[in-house]
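Handing you this structure, nothing more for now.
Complex shown without one protein chain; remaining protein chains in place.
Read from first to last, the chains carry the letters A, B and C; within each, the first residue is number 1.
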Amino acid sequence: MTQWSISEYHNFCNTLKSMWLRVSFDLVFDIEIPTPFILMLRPRSGAQQWVARESYKIEPNIQAYEYTDAFGNLCQRVIAPSGLFSIQTEAEIKTATYVDEAPDAPFVEIQNLPDTVLSYLLPSRFCESDRFSDLANAITANALPGYNQVVAIESWLCNTISYIPGSSDYAISAIEVNNKQCGVCRDLAHLGIALCRSLSIPARLVVGYLHNLEPMDMHAWFEAFVGGRWYIFDATQSGKKGGYVSIGYGRDAADVPLFNQYGPAVYPIKHLVKVEQIAKEN
Amino acid sequence: MTQWSISEYHNFCNTLKSMWLRVSFDLVFDIEIPTPFILMLRPRSGAQQWVARESYKIEPNIQAYEYTDAFGNLCQRVIAPSGLFSIQTEAEIKTATYVDEAPDAPFVEIQNLPDTVLSYLLPSRFCESDRFSDLANAITANALPGYNQVVAIESWLCNTISYIPGSSDYAISAIEVNNKQCGVCRDLAHLGIALCRSLSIPARLVVGYLHNLEPMDMHAWFEAFVGGRWYIFDATQSGKKGGYVSIGYGRDAADVPLFNQYGPAVYPIKHLVKVEQIAKEN
Amino acid sequence: MTQWSISEYHNFCNTLKSMWLRVSFDLVFDIEIPTPFILMLRPRSGAQQWVARESYKIEPNIQAYEYTDAFGNLCQRVIAPSGLFSIQTEAEIKTATYVDEAPDAPFVEIQNLPDTVLSYLLPSRFCESDRFSDLANAITANALPGYNQVVAIESWLCNTISYIPGSSDYAISAIEVNNKQCGVCRDLAHLGIALCRSLSIPARLVVGYLHNLEPMDMHAWFEAFVGGRWYIFDATQSGKKGGYVSIGYGRDAADVPLFNQYGPAVYPIKHLVKVEQIAKEN
Partner (left out) sequence: MTQWSISEYHNFCNTLKSMWLRVSFDLVFDIEIPTPFILMLRPRSGAQQWVARESYKIEPNIQAYEYTDAFGNLCQRVIAPSGLFSIQTEAEIKTATYVDEAPDAPFVEIQNLPDTVLSYLLPSRFCESDRFSDLANAITANALPGYNQVVAIESWLCNTISYIPGSSDYAISAIEVNNKQCGVCRDLAHLGIALCRSLSIPARLVVGYLHNLEPMDMHAWFEAFVGGRWYIFDATQSGKKGGYVSIGYGRDAADVPLFNQYGPAVYPIKHLVKVEQIAKEN
C-alpha cells in the first residue's frame, strides 16, 4: 500500500534526484511618464526548490519596496521614471530532475482538504470552473478519482488543444481557450485548472521557468491537489518532465502577473529569458 | 480642508449615528446523500459593525468546524447527513444609520495603496475589469478622480442596468450583465466593481443584510477604496442609505458564497431572511 | 498499530462524546479616567468546540472594534469612559465530555513539526524553557518520548506544586513558580509548558472555562503537541477530565490576557464566572 506524504517538507526530502539551474530574466521598458509597477520576479525557496543565489538589479537605481502577497509570492513595488527602465533577475536554484508522479493517488474528500487549499476550488477570472462539469466528467469518465483524473485531463489537453507558443497577446479564459482549441502555455493551464476544479479537485496556476523549454520564455503550468499534496501537471510537455522553477502561485494568471503596470500601457522592448543547467555536487 | 481618516478603527469611531438590527436567516435543505458544505453565514464585529448577540443553530446536531478564510470571513465546514438539514442564524448588530459619504475624496495612487488592498485591483471571475477601460472612462469623463468617479459609476448603473430582484439563478459576469442590461443586486455590484478596477480603483464585493430591502432577502453591494479607506456603494438603492450588515467580503461572488455545496446539487427548500430594527440605547 | 490523526478537523470529527455548556462572565470596572482596554473574552468555534450561541454586552453602549491577533484569538478594543463599565459575555458551546488521551503517542522530530507550531518551542515571558533542561530530563527519565513525557510532567506538577486557587495577584514565571512550589492554575501551566519546551515538545497556554471547576473562575491549562496534534493537559485536575471551553491560545499568559488595560491601573469590582451544563440532543 502506498502512503501519501502529507507535509510539503517531506515532499522535498523524499525527492531523490535534483539538478541545479541558473535562470535569468532581462526586461527593459521605455517609459514615457512615471509609471507604478508591481513585479513578481523573485523565486523563493520552498518545498520544491532551493534558491542558493539570487540577484535583482533595477536600473536606474530607484527606490523599490517588497511585500508578500496572500499567496506567499514576493512582489516588488516601484515607480519607474521616464526613460529606459530595466530589471535583471538571476538565480541559481536546485529543483527536481523529474516531477513527482503518483498514479492512483486518491481524490481528497472536501471535508478532508486543508483550509488553505479550499480557495483553489473556486472559479476565478480565467478559470470558469462553474461551467465545465459536463466536459470534465466526459474526459475523466474512466479514471480513478484523484491523480488519474488529472492525468486524463492533461492528456486530453495535450491531444485536443494545440499548444502554440506566442499565439496570444493577452490572457483569455478557459471558455475562450476551449472555443479556440489552441493557446499558449497559460491557456492550457487555465483550461486544465477549470476542468480539475469542476471535479472538486483544487488546482492552481504556477508561473516560472522550465529547463529546455522550446522556444525559451517564461512558462506557466498547473498543480492539482490529490493524495494529500500538490502535483505538477503540464500539458505542453511530453515524456518525463523536470527542471521546473516556480516564481509565483495563484488561482490563475490574474493573481500571478510577472508585472502589473498602471497608467498608459507600456510594453517591454527587451524580454530575454535564459535557463541553463550548472554543475554542483549532489 | 477635509482630512481623510486612514484607520478602519477611526472610521467606526467617527460614525455619528448608529442603529441596532436583529437579522436572521433560515435555510433548509432536503439532502439525499451526505453532502459537504462550506457556509459563510456568520457576521463578525469589525470597523463598520458590532455583533452584540449571535446564534447559529444546525439541525441535526452534527459536528461543525469553523475557520477564517484569506479575506477574514468566518466559514463553517459541515457534512450534511441525508434528510432534512437546517441552519438558523440570528444576530443583533449595531451598524451605521447612514453610510459614510466623502464627496471629492481623492483617488489613491497605486504606489500609496496598502499592500493588502492591491489584490482588489485584479480582475476576478465575475469582474473582468481587464475589458472595461473604455466604458469606465466614458462614464466617469467628467468626474474628479476618486470618490466622485465611483459615484458616477453608481449613478450610471442605477440609470442603465435594470435592477430585477430574483431574476438570476446563478452568477453571471460583468460582461454578461452589461450585455443583458439587467440583473440582481450581485450583478450590479459585479459590474460596478469591474468598472472601478478598470480605473485602478480597488473594489470588492460585500454580501450581507440590508434593513428595509424590498423584497427582503440576502443582499450584495460593493465597496471602493478611495481617499484612504473603503466606502459603501449600492446601485440598487436610492437616497441616503444605511442599515448594512456585512457577512463576507471578497473579490467577487466566487469568494463570498453564502454556501458552497459539493456533490450532486441540492437546493434550499426554505430560505427566509429577516431584518428588523430593535430598540437599544445609543 | 495506532494511527495518529494529522488534521485538527479530524480531531473533532473523531470525538465520540460531547456535552453542551452555557458559560458566562460578568466583569465590572469603576473607571476614573477614559481607559483603553483590549479584551479577549470571545470564544470561537474551532477544532475542539462549537459555539452555537453567543452574546457580548458592553455598558455603556460605547463603540467597540474587534480584530484577530496572530494566534487567531478574537480581541476587542474599546475606550472605557469614566464611570461604571461592564462587560457581560455568555455562550452556549459544545465541547468534549472527556479530553482525548493518546498513551505512547510519539515525540515529533523537529524536522517534522508544522511551521506554525515551531514558535511554541521558544522560551517566552513566563516560561523560561531555556533554563529547565535538567529538571525536565529528571522528571521524564523513564518515559517514552512524546505523550508519556508530558504525562510525567503533568503528574510531577500535580505531586510537587501545590495548586492554590487565588494565591497570586500577578503572573509569575516558571522559575518563580518552581521556587515557590505553589501557584494558581496559570502558574502550574507555565511550569508545565517550560518543562515541555525544554524537551523540544511544543507547548502553549490556553485560557478559558472549565465545567465543575472548584472554586468556579476563569481557568488556564496547557496543550502539548505530540503524535501530530495538540493534546490538553491540566495538572490542577485529577481523573478523567472534560468540559473545557477555550477563549484564547498563546505562548504564555502574556499573550492571552482576559483584559489588558492601559493607563492608571483599574481593578474589577465584579468578576463572576458561571459554567453550567445544558440539555441539547446529541
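Assume contacts are C-beta pairs under 8 Å (C-beta built on N, C-alpha and C of every residue); 3 or more make two chains touch, one makes a residue touch a chain.
Treat the numbers as computed from the prediction; the structure is a model and nothing was measured.
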item	value
Contact partner of the left-out chain, one of C:Arg22, C:Arg53 or C:Arg125	C:Arg125
Option from B:Ser24, B:Ser55 or B:Gln111 whose C-beta touches the chain left out	B:Gln111
Residue touching the undisplayed chain, where the options are A:Ala64, A:Leu135, A:Met216 or A:Val266	A:Ala64
Interface residues of chain A (partner: the chain not displayed)	8-9, 12-13, 15, 44-47, 50-58, 60-61, 63-66, 68, 72, 76-77, 92, 94, 280-282
Residue numbers in chain C that touch the chain omitted from display	36, 38, 67, 69-70, 75, 77, 79, 109-111, 115, 118-119, 121-125, 127-128, 130, 170-171, 200, 254-255, 260, 262
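The rule we apply is simple: only the chains that are shown with their structure count from here on.
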item	value
Chain centre separation in whole Å, for chain C relative to chain A (CA means)	42
Distance between the centres, which are taken as Cα means, of chain C and chain B, whole angstrom	35
Chain centre separation in whole Å, for chain B relative to chain A (CA means)	31
Set of chain A residues in contact with two or more other chains	111
